[in-house]
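Removed from the display is one protein chain of the complex; every other protein chain stays in position.
Chain nomenclature is as follows: A and B, assigned in order of appearance, with residue numbering initiated at 1 for each chain independently.
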Amino acid sequence: MSLITPELKARFDAVVARYPKGQEQSAVIPLLHAMQELGGGHLTQEHQQAVADFLNLPMSKVHEVTTFYTMFSLKPRGRQHLSVCRTLPCALCGSEDVTKALSARLGVGPGEVTADGEFSYEEVECLAQCHLGPVLQVGDTVYGDLTPDSTRSLIDTLSKKGRP
Amino acid sequence: MPKLTIDGKEIEVPAGTNLIEAAKTMGAEIPHFCYHPGLSVAGNCRMCLVEIEKAPKLQIACNTPVAEGMVVITTSEKVKKARAGVMEFLLLNHPIDCPICDCAGECYLQDYYMDHDLKASRLEEGKTKKQKAQPIGEHVMLDKERCVLCSRCVRFTDEVSKTFELGIFGRGSTEEIGLAPGKVLDNAYSGCVVDLCPVGALTDRDFRFKSRPWFLKETETVCTGCSMGCNVVLDTNTNPYNKVGEARAYRLFPRENKAVNGYWMCDEGRYSHKAIDQGRAQSAALEGRTVPLESALHRLAGIAAPLVKAAPARAAFLLSPQLTNEALFAFKRLAASLGVAQVEVGDDLKAVGKADGYLIQADKNPNSRGAQDLGLAPRAGVLGGSALLASAEAGNFDVLVVVGHVLQPQRLKALGAKVKALVGLQSHAHEGSEAYGVLLPMAVAAEQDGSFTNHQGRVQRNRKALEPLGESQPGYALAQALGHALGSPQAKDTPADLFLGWAKSLPQSAHLTLETLGTQGAASAASAVPA
Partner (left out) sequence: MEACPLYLTKNFKNPAALTFDGYVASGGYVALKKALSMQPQEIIDLVKAGNLRGRGGAGFPAGVKWGFLGKTEGPKYLCVNADEGEPGTVKDGPLMEFDPHQMIEGIAIACFALGIKWCYIYIRGEFYKAHRIVQKAVDEAYAKGVLGPKVMGSGFQLDVALHPGGGAYICGEETGLLSSLEGKKGFPKLKPPFPALKGLYGAPTIVNNVETLACVPHIINLGAEAWNALGTEKNGGTKMYNVCGHVMKPGYYETRHSITLRELIYDVCGGMKPGRTLKGVVPGGSSSPILLPSEIDVRMDFDSLGKAGTMLGSAAVIVMDDRTSIVRALDNLLHFYSHESCGQCTPCREGTHWLYLISQRIVNGEGKAGDVDRMLDICNNMVGNTICVLADAAALPTQSYIKKYRAEFDAYVLDGGRVGLLGNREEKAAAHA
C-alpha cells in the first residue's frame, strides 16, 4: 500500500468515518476522486487496487465504479482538462461552434492530450449552468456565455497557467 | 397459503413464492433470462413481465411475490407485445453466431425467439462490436458480443463462489461483462457460470466445438469425485456418424438437488468425465500379459480357489469406497460365503484432499458412507487397509483381492513376491500392475447401474450411461464371476436385486428400491438426515 502515505491514510480514515460501520464501501467515490487528483488527473490499476485494499473491497467493485462514472478517467488527461457541455440548452446557444473552436485552438480531438501535456478536453452532458450556455468547466471553475472568440482567449489565458 | 389465479387457473402456493416459481408449480413457464433461484433477484432482463389485475403497468414476475386473490395474466396481447419487444432489444446487437456457437440448441434466445418473437431484425445500422473468444480462465471462454448482460455470472462470483472475479464494466449500451483487472476466473466452481449463462457468452473450453447438444444422450446420475455426490447430468455420444473423437463422455454438469448440492458442482468433479474414457484397463491380464477374461477367470479357478478353500483365514478382500452399494454388498456376500472374514474397504488407503467448507469434501470417494453403513469400515477383529498390506507383505496371506485401490508399484512388487494369488480388479491401467497375478478389468460408475451413499447419508441413484469398455465389467458382476471361479457361485442378481438385498440388511431401509430413489435420492437408515 505504498500509494497510501500516513497523511493520506488519515484523510481517508476521516472520509470513511462519515459512513456507518460496515458501510465502508460508501467511501469509494470520494476516495477515488482524491486518488485521481493525486494521480495527476487519471486513475491507474494501482490506484484502484489501493482504494480496493484500503476499503477491503474486491477490485471488481472498484473497477465497476471507475468505468461507470464519467468524472473518472483511466486514460491520461492534460494538466488542465476542459469539459465542454454539448447538451441541448448549450447547443441552442452555439456550443457546437465553441467546441469546434476549442478543438482547433488546442489542436487535439476529444479525449486526446496536447503534446505539452497541458490540455485535454471532452464533451460532457449537462453541467447545470444552462442559463450561461455555452459553458465549459476547468477544475472547479465554470466559464459561461462562450463564443468561439472568447473560447480562444480563454485558452490563451489558461495557457499562461493563470486563471482570469 | 395464498390462493391466486394464473391464466384462469387457481393455485395455492406458500407465501413468499415469486410468480415465476408459482407458475412452475402448474407446469407453466414464464420466460426469463436474469432470474435464477440460486441467486439474488436482478430484475434487469424484463422478459418476465406479466399483467396483474389492478396494476397499472406490467410487473416482473421474478420480483413479485404471490398475494391472496392475485389475478395474473401471461397470455394477453400486452404481455405478448412486451416479450416481443424485449426479444427485439436483446437480439438487436446480438451477433448471429448460431452456426459457430456452442450454445445452439440450449440457448434461451433461440428458444424464446421461436416462442415469442419470430420477426426479422429492424436494425439498419451496424451492431455494437465487442471482444469475442476471450479465455477468462482455464475452463471458461467469454464472448462479450453474445452477452445479454443478465448478470447471472457476476452474481455467482459475488454470492456463491464469493471470489469476485467478474463485473459489469462501463455504462449503457457499451457495458460489458469482464474480468476485474488483475483477476482470472479460477475459483473452484468456475464452470458453473457456463451452466448459468443463458446464451453463448460463457462457454466451456473443454467442450468447445466438440458436439451439438442434440446429439448427446443425457443421463441423470451423480458425481463420483468426492463424498458429496453432487447430482449431475452426464452427456454421452456413441454414434459413430456424428461424434467427434474417441471419447464417449462429453461433459458433466450439475442438476438441482436442494438437499445435496443446490444448483452447483465443483470444477474437479465437472471434468472428472475424462477419466471415463482415458487410460482404461479394458482387458484381463496375467502378470501383465493380456489374456481374454475367460482365461483369467480360469487361472483364478485353478490357483486361487484351492488356496481360499484350504485356508480362508489366509484370504483377504480389500474393497474400495469407490464401489457402488451393490458391488460392496455383492463382495460382502461373496466373502461370507467363502468364509473369508478379512473383508474391509481400506479406509486409510483412500484418496483424501482438502475440504472447502462448501461442496468440496476431503473424502475423494463417493461411497465411504455406504461402506460404513454395510459394516465394511475399519473395525475390531479385522485388519485395516495399511495393516492388511503390511501383513500380506510379511507373508501372512495367500490370496489378496484388491478391488479398486491403486497401490504404489514398489508395494505391488513386494506383495507379488509374498502373496501366492495377488488379484487386482481395476478400472484404469497403472504402473506396477503387472505384479498382479490376475488382473480383471472393472467398469466405471458411468457404465453400471447402482447407488452411492454420500457423506450426509443420502442414498443416490447412479445411472448407467454407457456400455463397459472392452471386456470390463461392473464391480458387482466381477464379484459374481469371482464367486463362480472361486467355487462359490453367487446369484445372478441385477443391481436392483442387489439393492434390495442391501436395503434389507440395513434396518429401516427395507422400503427403498433402486427405482424409488428417483432423481433426488433418499436418506439411508443409518443417517440422521430426513428423507
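Quick note on the criterion: contacts are C-beta pairs under 8 Å (C-beta built on N, C-alpha and C of every residue); 3 or more make two chains touch, one makes a residue touch a chain.
Because the structure is a prediction, the values reported are computed rather than measured.
Engineer: Taking the whole complex into account, name the chains on display that the unshown chain touches.
Structural biologist: Per the contact definition above, the missing chain touches A, B.
Engineer: Have a look at B:9, B:171, B:208 or B:379 and name the one touching the chain we're not showing.
Structural biologist: B:171
Engineer: Can you work out which residue in A:27, A:82, A:106 or A:158 touches the chain that's missing from view?
Structural biologist: Hidden-chain contact among the options goes to A:27.
Engineer: Can you say which of B:6, B:23, B:61 or B:90 touches the chain missing from this structure?
Structural biologist: Of the candidates B:6, B:23, B:61 or B:90, B:90 is in touch with the missing chain.
Engineer: Going by the touch rule given at the top, which residues of subunit B touch the chain that is not shown?
Structural biologist: 41, 43-47, 49, 57-58, 60, 63, 81-82, 85-86, 88-90, 92-93, 122-126, 128, 148-149, 168, 170-175
Engineer: Even though one chain is hidden, which residues of subunit A still touch it in the full complex?
Structural biologist: Against the left-out chain, subunit A lists 18-20, 23-30, 32-33, 55, 57, 61, 64-65, 68-72, 83, 86-89, 91-94, 96, 124-133, 137, 139-140, 142.
Operating definition for what follows: only the chains that are shown with their structure count from here on.
Engineer: Measuring from the mean C-alpha position of subunit A to the mean C-alpha position of subunit B, what distance in angstrom results?
Structural biologist: Distance between chain centres: 52 Å.
Engineer: Show which residues of subunit A lie in contact with subunit B when the two form their complex.
Structural biologist: Of all residues in subunit A, those touching subunit B are 45, 48-49, 58-61, 63-64, 67-68.
Engineer: Taking the touch rule as given, give the residues of subunit B at its contact with subunit A in the complex, in rising order.
Structural biologist: Counting only subunit B, the residues touching subunit A are 154, 157, 164-171, 180-183.
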